[in-house]
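To start, the structure under review is shown below, and the notes come after it.
The complex is shown incomplete by one protein chain, all other protein chains being positioned as in the whole.
== chain A ==
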Amino acid sequence: MFGYYVKLAFKSIKKNPLLSSLMVFAIALGIGASMTTITVNYLMSANPIPEKSEQLFYVQVDSWDPHNAFNDETGAPPNQLTWTDASNLFNAQKATKQVVMAKSGGIVVPDNQDVNPFETQIRLTTGEFFNMFNTPFLYGAGWDLSVDQNNEQVVVLTRTLNEKVFGGENSVGRNILIAGQHFQVVGVLDTWQPVPKFYDVNNGAFDEVEDVFMPFFLKESFELPSWGNTNCWKSPEGEGFKAFLQSECINYQMWVQLNNPIEKADYFSFLNNYVADQKAFGRFPRPMNNQLSDVMEWMEREEVVEDDAKMMMWMSFMFLMVCLLNTIGLLLAKFIGKSSEIGLRRAIGASKGDVFTQHIIEAACVGLLGGLVGLLLAFVGLQGIKSLYGDFVNNLIQLDFAMASLGILIALVTSILAGLYPTWRACNISPANQLKSQ
């Protein structure tokens, strides 16, 4: 009977194209608006590394001002580390794997005279970055701990930069001039864009991945600039680059890989001991307040999904509700208009259940069409967001298969809910009255 009811539903939709179109567009508008905001929220809150997000932990220690918490509302410790702490914690090598990093930038001067020098973003990091974060390589590989310890001048490039500078060839082993220094290319990443860019949400959670990856400690050797957010609770003691590095200013991030709760507990003890030791040197004037947050906890703490986006999503749901209320009215008008047919069907053998099933399937078919048109509107809406905010939201406006399926599912469920009252009314049509009034 399901196929029969679907056939009847589409006949009914075709029979009254104006009313049907109004219903489809009412649902489509609601779905379009809600799917646009859901997609943005979904991509904002997606797990960027599901295969190991529970083993990767962001490290926080509270080196902040004794009189003012870093975050007055939550009392959370600073969201970045000082150079001193990043260096000390990395050099201790207490976790299974660990990586420290910072954002920097410099001028790339290609060998190719046809390509002008250009400024690029640099991710200063340590060798286990690539292994910890499962980065895909097109050519070569990352570097090992000895490179970090010996300050060797190597880089990993993104595919985009490799195409720009080396025409997309395998550039492993070749030299590149960055920030006035020569580096040897050891690897080229394949396309990689975690969304959100979880490893550094402090500096644009949805920004593109930096084009160059360079050993972290070269920052000190080459006095590479600090890009991204830098916060200080007191001025550096002295002047110059070295004084800045030794200051209590925070600009560095650290992630550790801890494979089980025991490793996590051990590392947490290590952090507490480290802070206790530092207190002995007169640092860390605040109470002990260390934190290890896995990837999703860190996204939550840093409020990667902005309140505005959440509010927009709820508003779009309310708009969907308004559209559904309209659909209820239109379905009611349609089903009441079919009273004589319903009366006849009841007279010649249809039970209330049969009438209910037929009409709820019709409502679902309207919802399906509304969902499909709604997805088109969502696509248009996402393009609208792109045109409003520019390319930097590119990573947030991808309507993938899962989201498209969710859109159709929401359309089906909501249209069935909207169809319940009109269908109930249809079921209770008295056949005797309808047949008499013909």
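In this text, a residue touches a chain if its C-beta (ideal position, glycine included) is under 8 Å from a C-beta of that chain, and two chains touch if they have at least 3 such contacts; residues count from 1.
In the analysis below, contacts and distances are computed from a predicted model.
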Absent chain [UniProt protein name; select from "Phosphonate ABC transporter ATP-binding protein", "succinate dehydrogenase", "Oligopeptide transport system permease protein" or "STAS domain-containing protein"]: "Phosphonate ABC transporter ATP-binding protein"
Selected from A:Leu344, A:Leu372 or A:Ile385 as touching the chain missing from the view: A:Leu344
Touch residues of chain A, complete complex, unshown partner: 1, 4, 11-12, 15, 340-341, 344-354, 430-432, 435-436, 438
